[in-house]
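Every protein chain but one is kept in place in this view of the complex.
Chain naming follows the written order as A and B, and within any one chain the residues start at number 1.
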Amino acid sequence: MKSFREEIWFETKKKKEFLNITAQVEGLLKKSSIREGLCLVNAMHITASIFINDDEQGLLKDFEDFLERLAPYDLKGYRHHQTGEDNGDAHLKRQIFGREVVVAITEGKLDFGPWEQIFYGEFDGGRRKRVLVKIIGL
Amino acid sequence: MKSFREEIWFETKKKKEFLNITAQVEGLLKKSSIREGLCLVNAMHITASIFINDDEQGLLKDFEDFLERLAPYDLKGYRHHQTGEDNGDAHLKRQIFGREVVVAITEGKLDFGPWEQIFYGEFDGGRRKRVLVKIIGL
Partner (left out) sequence: MKSFREEIWFETKKKKEFLNITAQVEGLLKKSSIREGLCLVNAMHITASIFINDDEQGLLKDFEDFLERLAPYDLKGYRHHQTGEDNGDAHLKRQIFGREVVVAITEGKLDFGPWEQIFYGEFDGGRRKRVLVKIIGL
C-alpha cells in the first residue's frame, strides 16, 4: 500500500467563491503514481466545503443563492458572533455542502462520471486557506 | 491490498425516486472477496445522491417533501436553465443529500448499525444513470 499527501493553498479575493480544483487534484494524483485506491479531498478550514457537481456558471450562482437563502449572512443573528466573529453563516453553509469528497482511483485516474468536477467552496474568503489531498492505494 | 470496481446501472421511470441498493452492494462486496477495508458508493451523475437511512416508505416520502420544500422544481427560478436545462432543483437536492457514502467492511460484510440501508436518490430520472462501487482492503 502506498500513501500520498499534499496541500493545495488558496487566497480567494471574494468572501464567497467556487473554484474548480479538478486539474490540481489530477496533477497530485499523477505525482502520487497511485493507480488503484481512494483519494480524499477535504477542506482544512471549517468555513469552506469540498463538493462535486457540474462546472456551469449559472448553476454555481444558483448554489450561492440557495446557500444564502438557507443560511443568510447576518451580523446580529448568530450566537457565534458573541466571540467577535462575523462568519456564523459561513459555518452553516459549509455544513450544508459538506467538508470532503472521497473519489475512487482507477487505472491512475479520478474515476468520474461524465460531468463530475471537484469544487472548493469558500464562504469566508479573503485569507489564506488550504485543502488536503490524501491518496492511498497501489 | 486488493481493489475492486463495478458500476450499478439504473433507469428510473419517475423523475424522483429512492431505490434501496443495499443488496446490490452486498453482492458486489461478496464478488470482491475483500474481508477488511472501505467501500465507496457514489453517484456518477450530479443530479443524484447516495445516502444511508431507514427503509420506511413514510420516511422516504418525508424526505421527498423536505427536498421539494428546500429546493423546489421551478422552471423559471434557476439560472442554470438559461443553458436549456430544467433540472436546477435536482442539482440542489443532490447537494443536500450528498454524493457518496463510505462504508466499513468487516469480516466480509457491510459493517452496519441495525437500520442502516444504502439508497440511491434520483432527482432527475427517466434516463440511464449509474453508481460506482469501489472497494479497497484485504
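Keep in mind that, in the parts below, a contact is a pair of C-beta atoms (placed from the backbone, for glycine too) under 8 Å apart; a residue touches a chain by one contact, two chains touch by 3 or more.
Quantities reported herein were computed from a predicted structural model and do not represent experimental measurements.
Among A:15, A:35 or A:99, which residue is in contact with the omitted chain in the full complex?
The single option touching the absent chain is A:99.
Please pick, from B:10, B:63, B:78 or B:123, the residue that touches the omitted chain in the full complex.
B:63
Which residues does chain B use to touch the chain missing from this display?
1, 36-38, 51-54, 56-59, 61-63, 66, 70, 96-98, 101-104, 106, 111-116, 136-138
Please output the residues of chain A touching the missing chain, sorted low to high.
Contacting residues on chain A, toward the hidden partner: 1, 3, 5, 38, 40, 42-46, 70-71, 78-83, 88, 91-92, 94-96, 98-100, 102, 130, 132, 134, 136.
Methods note: only the chains that are shown with their structure count from here on.
Averaged over CA atoms, how far is the centre of chain A from the centre of chain B? Could you give it in whole Å?
The answer is 20 Å.
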